[in-house]
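Only one protein chain is missing; all other protein chains are in place.
Coming up: chain A.
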Amino acid sequence: MEIWRLPVSASQRGKLISAGYTTLSSLSSISSSDLARELKVSESEALDILKVASHSHSGGSEMSSGNCSIFEGAQNAWDMLHEEESLVHITTSSADLDNILGGGIHCKEVTEIGGVPGIGKTQLGIQIAVNVQIPHDFGGLGGKAIYIDTEGSFMVERALQIAEACIEDMSEYNRFLRKDFQACEIRMQPKDILGNIFYFRICSYTEQIALINYLDKFISEHKDVKVVVVDSVTFHFRQDFDDMALRTRVLSGMALKLMKLAKKFSLAVVLLNQVTTKLSEGSFQLALALGDSWSHTCTNRIVLYWNGNERYAYIDKSPSLRSASAAYSVTPRGIRNSSSSCKRIKMM
């Protein structure tokens, strides 16, 4: 916007133009005392000019509304609270696990899940990719999933099993709820569920970074993607990296991009991580891989571990949930509660 359209007096406008201020943006970074000196006017007059300039710069809405809108794009906590309450979580199909997670995997957040080999990380990843497609009527999101596979451990047969079990559970739930056999036709087929999982196979860390840069565009084209699962985020970064400082930089840059995706498209990002041993207080302990800097980047952290013969999940880090642990089990039908008596899937 040009300066001559500014609603100030003609003499002030003349002074501004003769001093070289021709656009509004040239006024935006100057202080009132500097302007007063340059225009040879009083400081209060300069302040008035700047006020008018900022007023028209921001479309005139900001100052007149009278509240403390310091910058556009910021949300206040009150609005965010209501928004958060209306968000639907992605169930893990294990009621106990959902309980400690506060309803399931949260959208708009990056959740990291790690554990020793064979604990069921990939199973949980596939389960989430399937569960995100549970339609709205059943308390789900009705979205699609992106599955990024770096290790080659995604098994289509397994995904099919879990999808079939999920549909069976849904029809059972439907019967339970409505007691009406005509209306409870489930239109979803296992092959639809598999068709809604976008699968990427990644063979090097450069590919992984490139893909994550590309995801923004991909998701803009497929708006109903609601979860991105990376299995595992670690694999290529533990293979051939000499420069550890570079690794930290690349990883934190990647984490920020994932955060941005999660916020922008209101989707959940689930990263699976491996474990490593760490020397602390004189003894070796299991810890999630990729180091200390990485451990700060994720919003939530869930550690899976063995306790006797049972699998347990433990919330290691979360801004809103308390630390807690719950047992779960991996069954042919997917992730379920640990106690075999309670097999029914929790839907709401």
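The criterion applied here is as follows: a contact is a pair of C-beta atoms (placed from the backbone, for glycine too) under 8 Å apart; a residue touches a chain by one contact, two chains touch by 3 or more; residues count from 1.
The rule we apply is simple: contacts and distances are computed from a predicted model.
Asker: Report the protein name recorded by UniProt for the chain absent from the figure; options are "Tetratricopeptide repeat protein 8-like", "Methionine--tRNA ligase, cytoplasmic", "DNA replication complex GINS protein PSF2" or "DNA repair protein RAD51 homolog 4".
Answerer: Missing chain, per its UniProt entry: "DNA repair protein RAD51 homolog 4".
Asker: Hey, which of A:T248, A:S325 or A:S338 is the one touching the hidden chain?
Answerer: If we include the chain that is not displayed, A:T248 is the one touching it.
Asker: Quick one: say which of A:M80, A:V116, A:V156 or A:A210 touches the chain that got left out.
Answerer: A:M80
Asker: Given the contact definition stated above, which residue among A:K51, A:H136, A:R175 or A:H222 touches the chain not shown here?
Answerer: Candidates A:K51, A:H136, A:R175 or A:H222; residue touching the omitted chain: A:K51.
Asker: Provide the residue numbers of chain A that touch the chain removed from this figure.
Answerer: Spelled out for chain A, the touching residues are 28-29, 31-32, 50-51, 54, 63, 67-68, 70-71, 73-81, 84, 108-110, 245-246, 248-250, 252-253, 255-257, 259-260, 262-263, 279-282, 291-293, 295-299, 319-320, 323.
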